[in-house]
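Only one protein chain is missing; all other protein chains are in place.
Think of it as A and B in the order they're written, each chain with its own count starting at 1.
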Amino acid sequence: MKLVIAVVQDKDSNRLSNQLIQKGFGATKLASTGGFLKSGNTTFLIGVEEERVEEVLQVIKDTCKSREKTVTPMSNMGGSSGETYVPYPVTVQVGGATVFVVDVQQFAHF
Amino acid sequence: MKLVIAVVQDKDSNRLSNQLIQKGFGATKLASTGGFLKSGNTTFLIGVEEERVEEVLQVIKDTCKSREKTVTPMSNMGGSSGETYVPYPVTVQVGGATVFVVDVQQFAHF
Partner (left out) sequence: MKLVIAVVQDKDSNRLSNQLIQKGFGATKLASTGGFLKSGNTTFLIGVEEERVEEVLQVIKDTCKSREKTVTPMSNMGGSSGETYVPYPVTVQVGGATVFVVDVQQFAHF
């Protein structure tokens, strides 16, 4: 048995939860902040048999990996009236996951 | 030294805290959600000497184990006026604990 401790961004947290449930993995979620990732994040504790660790890592990678996202801010680019709004796309980095796999010496379910 | 990571239901959390304190175990509590257990739960981190791990597991089992509880809902069984309320007992599952025991390579208290 292994314990996978994964810190992911809040915005990816629900998708990760759903994917884990769908694949039959048990996980518990803890609200966390700062550190590995910039702002609000979620720490997942996922108990998993050794032979399925890679599968869990793949799910985390697929749902949370750091990626570029193109956003088009709609804010006024100038300040004076009569000026046109020029919405130009900006690339931002979103997501990301930091994952630790720890050995479980004993596991119990009561 | 071992670290016992236990996810229990919120409603069993206070009793577990009290039992651990009474038996001289140090524990810290983290609010957690979902996953191993249905709804709001609490994750305990309990630092313990190897020879007392079984004792901690027993305390968790005694206070948190999954059990049936008979509740008698008092809600109206019908909808129209004049109908009688028939309070019949319903059996629900409460409690439950998921426990991981992890080896601690180094322990410090400052």
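Here, contacts are C-beta pairs under 8 Å (C-beta built on N, C-alpha and C of every residue); 3 or more make two chains touch, one makes a residue touch a chain.
Everything numeric here is computed off the predicted structure, so don't read it as measured data.
Taking the complete complex into account, A:Ile60 is the one of A:Leu20, A:Ile46 or A:Ile60 that touches the chain left out. In the full complex, the hidden chain is touched by chain B at residues 1, 3, 17, 20, 26-31, 44-45, 47, 102-110.
Against the chain not displayed here, chain A makes contact via residues 2, 5, 7, 30-37, 41, 43, 53, 57, 60-61, 64-66, 95-103.
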